[in-house]
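Right, I'll just put the structure down here and ask away after.
Note that one protein chain is taken out, while the other chains of the complex remain in position.
Chain IDs A and B follow the sequence of writing; residue 1 opens each chain.
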Amino acid sequence: MADHAVAHAVHDPNIGNTGLDNRKMGMWAFLGSDCMFFGSLIGTYLAYKGKSISGPLPHDVFDIPLTSYSAALLLASSLTMVLALAALQQSRVKAAGGWLFVTAMLGLHFVLNQVYEFTTFVLHHGLKLSTSLFGSSFFVLTGFHGAHVTGGVIWLLILVSLAMRGQLDARDYTKVEITGLYWHFVDIVWVAIFTVIYLIP
Amino acid sequence: MTPRRKRLDWTLVGLLGAALLLTSSCSWVGWNWDTPMSTVIPKSDFGRMTHEIFMLISWWTLGIFIAVEGGLLYVCWRFRDRPGSAIPKQVHGHTALEVSWTIAFAVILLIFAIPTIRVIFKTQEAPAATALRVDVFGKQWWWEFRYPQYKIATANELHLPAGQAAAFFLNAPDVIHSFWMPQLGGKRDVVPHRVNHITLTPDTPGEFPGQCAEYCGMSHANMRFHVIVETQADFDRWVKAQQAPPVEPTDPLAQQGKTVFTQSTCVGCHTITGLSAGQIGPDLTHFASRKRFAGSLMESTPENVAKWIEDPDHMKPGALMPNLGMTGEQSKALAAYLLSLK
Partner (left out) sequence: MATQAAFMPGTKVETLTFWGTVASWLTTVDHKRIGILYGTSAFIFFLVGGIEALIMRLQLARPDNTLVGAERFNELFTMHGTTMIFLAVMPLSAAFFNYMIPLLIGARDVAFPRLNALSYWIFLSGALLLNSSWLFGMAPDGGWFGYANLTTTQFSPRHTIDFWMLGLQILGISSMLAGFNFLVTIINMRAPGMTLMRMPVFVWMSFVTQFLLVLAFPAITVALILLMFDRFFGTLFYAPAAGGDPLLWQHLFWIFGHPEVYILILPAMGIVSEVLPTFARKPLFGAPVVIYSGIMIGFFGFGVWSHHMFSVGMGPVADAAFSVSTMLIAVPTGVKILNWIGTLWGGSIRFRTPLYFALGFIAMFTMGGLSGVMHASPPVDLQQTDSYFVVAHFHYVLFGGSIFGLFGGIYYWWPKISGKMLDERLGLWHFWLMLLGFNMTFFPQHYLGLIGMPRRIYTYAGDLGWNFWNMVSTIGAFLIAVSLLFFIANVFRSLRSGAVAGNDPWDARTLEWSIPSPPPVYNFARVPQVQDRDDFWLAKHGDGHGGAPRPKAAPVTAAEIAAIHMPPTSYWPIVLAIALTVMVSGLLISTYQIIIGGLATLVLMYKFAMELHRPASGHGH
């Protein structure tokens, strides 16, 4: 049994022969795929830009200050994510949990802003999924991004809960790092969407 | 290998050989290229340009086929395992060979690419101003043809004058279809939300079928049409006849049919000049000038027309013409009327 324990400790089954962690590599593969996913949605949005035959136009409805604030929230959340990871590496679990919680809250704030924005569009401007090509492509693209953020928020809160219960420590660095990769990706995609949809006339 | 297995393998080979021999001898009977929808005996400029490239590629691919398959068979025979043979030399590759055959393939493809690109651009040039314009509407599951210069509309029977360029403007009011007259050239899809174009000049008079070539729902297989290429004189005669007002029925049954027509919902979907202006179904003003109907599916006989009117879906699955609940007597009368509209 002692031999077994020694053998196990020396060999981390997650590290492959490139020295990289399987799970990190898997996340990169997933993110590559997700790039193509968002690329297709953004391509659809661009293909239909300016082609709606009726309904409110983008700049009739956009609240650029609000969405810029939301973008800033996400960018800030990427920073807090990095801080969480750094804290975990130094075994400051409480701090890590705290920063993860802040990250989650910033993400939640982003999502709530988006809910507010969608509600305004529907109730105030009469822009729904079925109103026009703009309505369809806008809601689907930003909605799927929002769903990605929501998934990330849930995931972060799970990590927070684990930290609080003493089930997260420096051994779990890679798991939190992977969370960070996903979170940064979602942030970068937002930068692209924000530019394409809101900023470019 | 034991002798018994060797015999069995030869049996298989023998069977295969016999079967191949049989099929190839059938081929002398069966490979007739001059069929109504053949693509390899072109009858237009467009068709001929296409056919030239097709023949070019075909000869080269036949040559490559013989070389590769022949090579494969030869290699299998020559290097077959013999009892007691040593492990062969472990050759890993040959760079010069790789480079050579890569270049060879690239050159052959260049030979295909150059005429291909030339013909792509030539066949998609804008039509001359003197071209005959035909507006095509692919609808589930029939074809409408309008000649705006002559202000006529017909269905499923396309008349074209030989020797004159025809410029087709392709429209799709419902779903994607594909406009294909194999004897005249390649197909072009009709796509909702855009107007596609195809221009060609048919050579000589003749008649042949066309068909929708993009799956478009239940009766896609029944979405056929008929092309009549005729002399200029015959074409002009046909145009004049189509421009004429509808024939007044003299036969009592036909007269009864006319009454039924004007009093029922037929008028909502169909046009008979002077009587109705429906745009959903085919223009019926000169219904009897056409040999077939319902997407060129059936011959225009009194029996077929009456049966169609009674129950369209039965004759053509999914037909969008509703069952109007006509009695047998009403359908016969209507049929007689329609068949009087020459």
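Details
Everything that follows uses one rule, which is that a contact is a pair of C-beta atoms (placed from the backbone, for glycine too) under 8 Å apart; a residue touches a chain by one contact, two chains touch by 3 or more.
Note that the structure is a prediction, hence the values are computed from the model and not measured.
Of the candidate positions B:21, B:109 or B:241, contact with the hidden chain is made by B:109. The omitted chain makes contact with just one of the residues A:67, A:103 or A:132: A:132. For the options A:14, A:68, A:89 or A:119, the residue in contact with the chain missing from this view is A:14.
Within the set B:135, B:189 or B:311, the residue that contacts the chain not displayed is B:189.
Counting the whole complex, the residues of chain A in touch with the unshown chain are 3-4, 7-8, 12-14, 16-18, 20, 22, 25-26, 29-30, 32-34, 36-37, 39-41, 44, 47-48, 51-54, 128-130, 132-133, 135-137, 139-140, 144, 154, 158, 162, 167, 172, 175. Although one chain is hidden here, its contacts on chain B can still be listed: residues 5, 8-9, 12, 15-16, 19, 23, 26, 29-33, 35-40, 49-50, 53-54, 57-58, 61, 64-65, 68-69, 71-72, 75-76, 79-82, 85-94, 97-98, 101-102, 105-106, 109, 112-113, 116-117, 119-121, 123-124, 140, 170, 174-176, 178, 180, 182-183, 185-189, 191-194, 196-197, 209, 211-222, 317-318.
Just so it is clear, only the chains that are shown with their structure count from here on.
Chain B has its Cα centroid 51 Å from the Cα centroid of chain A.
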